[in-house]
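Excluded from the complex is one protein chain; the other protein chains are retained at their positions.
Moving on, here comes chain A:
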Amino acid sequence: MIEELSRYITEDLINDPDFGTLETDEDLLGSGLLDSLGMMRLVGFIENNYGIKVPTEDLTMENFMSVETIEKYVNSKK
């Protein structure tokens, strides 16, 4: 899942050929890698691919800070 998430984020959301590699603990929100729209698309991707529903109260930094925390969150919802 980590690989899949990283690929989706770098290829579909960031889409910058010079980007390099995304660290799994890299802060997706703090440095502006993803904007609000990117975050919404990421939530949609997660809902479609992992068969979970993300309720609005789960839209927190703790859950969506990095690829690692997202993986942990998704597993806790399965």
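To be clear about the criterion, contacts are C-beta pairs under 8 Å (C-beta built on N, C-alpha and C of every residue); 3 or more make two chains touch, one makes a residue touch a chain; residues count from 1.
Here, contacts and distances are computed from a predicted model.
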{"item": "Listed names \"Sugar ABC transporter permease\", \"D-alanine--poly(Phosphoribitol) ligase\", \"NADH-ubiquinone oxidoreductase chain D\" or \"Cytochrome c domain-containing protein\", with the criterion being the UniProt name of the chain not displayed", "value": "\"D-alanine--poly(Phosphoribitol) ligase\""}
{"item": "Interface with the unshown chain - residue positions in chain A", "value": "16, 18-20, 27, 29-37, 39-40, 55-62, 64-65"}
